[in-house]
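Dropping a structure here in structure tokens format, bear with me for questions.
We show some of the complex, not the whole, and keep each chain where it was.
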Amino acid sequence: MYKAKVFITLKKSVLDTQGQVVQRSLQALNFGGVEDVRVGKYIELQLQAADKAAAEQAVRDMCERLLANTVIEQYKYEVSEA
Amino acid sequence: MKFGVIIFPGSNCDRDCYHVVDQVMGQPVDFIWHGADSVDGYDGIILPGGFSYGDYLRTGAIARFSPVMGAVEKAAAAGKTVIGICNGFQILTEAGMLPGVLRRNESLQFICKFLHLKVEHNESAFTNACSPGQVLRVPIAHGEGNYYADPEVLAGMEENGQILFRYCEADGTVSAAANPNGSLENIAGICNREGNVMGMMPHPERSSEEILTSADGRFVFESILRHFKMRNCECGAAHATCKIKTAKCGVR
Amino acid sequence: MIEPKVYREMGLNDAEYEQIVEILGRHPNYTEVGMYAVMWSEHCGYKYSRPVLKLFPTSGPRVLQGPGENAGAVDVGDGMAVVMKIESHNHPSAVEPYQGAATGVGGIIRDIFTMGARPIAGLNSLRFGELGDARTRYLFGGVVSGIAGYGNCIGVPTVAGEIYFDDCYEGNPLVNAMCLGLVDSDKIARASASGAGNPVMYVGARTGRDGIHGATFASVELSEESEERRSAVQVGDPFTEKLLVEATLEALATGYIVGIQDMGAAGLTCSTTEMAAKGDSGMEVEISLVPRREDGMSAYEVMLSESQERMLLVAAEGREDEVKAIFDKWGLNAVVIGKLTDDGIVRVYDNGELVAEVPAKSLAEDTPVYCMDARVPDYVEQVRCLNKDELPQVEDFESVLELLLRRHNVASKECVYEQYDHMVQVNTAVLPGSDAAVLRLKGTGRGLAVTTDCNSRYCYLDPYTGGAIAVAEAARSVVCSGAEPAAVTDCLNFGNPEKPEIFWQFRQAVEGISEACRTFGVPVISGNVSFYNESHGTAIYPTPVIGMLGIMEDIERRCTSFFKKDGDAVVLLGFNGPGLDGSEYLKAVHGLVAGCPVIDLDKEKRLQACCLEAIRSGLLASAHDVAEGGLAVALAESCFNTDGSHGVSVELSSDGLRLDDALFGEAQSRILVSLDSSKLDSLIKLAAGHDVPLMVIGTVAGSSLTVDLDGSRVMDMKIAKLESAWRGAIEEALA
């Protein structure tokens, strides 16, 4: 059994409106030193796989096919034994 | 012209589209369940608005894997007319049947209101009943209608006449002030290269009867019907050529 | 035997506990006490309000279902019925505004489709503190997006509502959600279960620990402690509910469903005991079969959970598979968890072990009922004396008008309703922004008008009159759109009823509402009571919100509040009089909440009859209820037409009133109308026939608002400037 953590963010070239709004709100709350906020998705999943490499391959496939829209999003993931 | 309106789990404009095709346009229409594996026998397929699969993950991302979508892709490849409205548009972009993506509105809020659309050209299957540059009054109702496509993709779309509608002011001026959601180039509706698959964020079905504030949305449905009639017309003679090169459609 | 500390914490008193022991002939176990505690809470059992609610007139020729079911129903012609109800979700929204408001919408929608009706419109009535306060802005934003998030997703248009701001709501905002549905009159489903042996089915979302004690939570005052009872917060999932709507309506259409009840407050406890009680049945359920999403839940937790998007239904014996197949198709759980019996007892088993055994009626119907003491609150005498002669006269009426238009109670709510999908289902013939929303009834040529109304400041000054005015104003809004008032649903928001002063307010308001409903011939068909709206021991203003339905015979004759064309005559229809009492002007300019609002219901009735006839005979181009801000504000609002603004010039005479009263007073029973001047004679004749006074006060013209009062010009303002003040005020406050 493996546990995967997937991080999906907008590509750097795409404007992250939500991140900007969060940044402004944080500043308004007196968190002065905050710069460059980016808001994305965090997906945790458990999966069965033959080995770690297979698990990683599966997670990559999931990202490409469903979890991320690669026109505007990029993804990273971490897989560990669970 | 026989229409099919697809019901995805969470669709909520399915009945509205059905109503307009049936009651306003007087055409035969059926609902098609998302689990269906065929859309044979339909000349026009409508992917309605709503929140398919609760808009989870991304709008349209999950619905696009519905069994019926395989059949819709085949129908599109065979030249059948496919119309995605609002969530339907989002599904079509996720499915790769239309270019680009629809991102969250710049305001990060859902927006429901009447606004104006400029018809870019009337040489498509979806706008041929309009006059060139006509301004339509049609409502939007979405949280994610902010159209984006990579620059090269966009350039190709412009070139091919794939941009059909842009948000504009009442007099037709396409301005930043008229852009409700941050859409690139004020884009509100587009079609594919072949000219038979269309997606638009505004709701023509909500503005096809005078009692609903505006009947301008009817121009879209009338265009579709007119195109269908032309294409199936025997005479074949005096048809003007379509700007979308590969399509066989023509307007007398 | 249960420790007093335990049952008291659940909200039962010693006498109530003794009563349970007597009913059962033994001590209840923990699960049973929990079940009694929720069912006997005010929220479910109406133990304080029930005797008072009897005052409402509830019958009429159109009424198909009065109070007592999930929602009321009225005949709207052509074999169709409208089902409607309003409900509060105040306390959950104070703790978690987004989810609180969202689940409020989800809950009221369930009440509607449980009746077999397709939900066709949502409304909401909201009250907050002033937007200057940061937490209020947070609550406001959360509530509005919660309503939008749920309503938009499920595809029920949110077509109307109201929003008020006052300090009295700062610690205890009000979130009242209303829903209407449409059903064939002969297909109304009911929450009554009969037929021993019929299977009991659980359908919808799985059960978790959320919302345990939601009902009792609604029956206590908000305090820091209650903020900690956060497990009471339920989380809504509109996607599941959308599937549930479709599956339920499809299942009901088969005719295989005998009875159906949503699981709202008090979850399984409420649905099992109420359904059994209504059908004179008993019921056996095995709760290990209940689909769950958390491990290790006790019987107590399963019975009390308020997880959302669940229903209980009783199918005809042998038809459970057909019913299940429909829910399967929509991807929803549907499980037989028990069956009906004929002994009136609800028996709950957990893995075969009997964990509760209670007579259904003892929980659902034989709730203890209390006749509470009522006492006139001390503040009343004080606030009612308003010595108008001592009020300083203002000089600059122009700035007063602009100030009033900017007041958040008056300003445009466009930035809110644009977040709500108000057009889905393609019925909205008059969009939000006019007095009442109008929906068409497809295929009939007729329409419905809907609104909610309540001016709680009037209710604070005089709950009786305030209650009556709320009904009058709702009816007036409906009439201004061209519809005839047909039914009321009410949401009674008050403080702690155990305080005699609060109970007095409550009873007075109900009496006032009842009298007005009787006068107008409009029955109350459903409603909801929300008590304990207090924070730090201070109650909100009494806020009995009136939701009203009107029926329009010819939808082509619908009317909006906006001036339509230059040259039209502007007429004030109705009864002028003093109206500074409780007015927005008095509060905004003089900082006072004082006076005695008045209404003459007979005059009001004549006015409404006259206006309705004028609209039906096609005389009027616009009609607008004169309310907060008085005539001056009504004039300005009528100018702000989204299809293109108009100007207006009027000449008024003060007729013995103070000048500020003539402009900004809120005397009841007045409607501002405009019409083609060629029709003026007909209107004058018609008004005379109804014995309703009328004043021709001016003309629609130009791009300014000009007012001459007693011959001298007191206002000359550009509409564009006024309109942007009015449209932008709330957004500015949020920025």
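Every chain is named by a letter (A, B and C) in the order it is written, and numbering of its residues begins at 1.
The working rule: a contact is a pair of C-beta atoms (placed from the backbone, for glycine too) under 8 Å apart; a residue touches a chain by one contact, two chains touch by 3 or more.
Predicted, not measured: the structure shown is a model, and the values here were computed from it.
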Chain-type multiplicity across the complete file: A x2, B x1, C x1
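Throughout what follows, only the chains that are shown with their structure count from here on.
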Where chain A and chain B are represented by their mean Cα positions, the distance between them in whole Å: 31
Separation of mean Cα positions, chain C and chain A [Å, integer]: 42
Residue ranges of chain B in contact with chain C within the complex: 9-10, 12-13, 15-16, 19-20, 23, 49-51, 53-56, 109-113, 139, 141, 143, 203, 205-206, 209, 211-213
For the chain B and chain A complex, residues of the former touching the latter: 57-58, 61-62, 65, 94, 100-101, 103-104, 106, 108, 148-150, 182
Residue numbers on chain C that touch chain B, as the complex places them: 145, 148, 152-155, 237-240, 242-243, 330-331, 417-426, 428-429, 431, 440, 442, 555
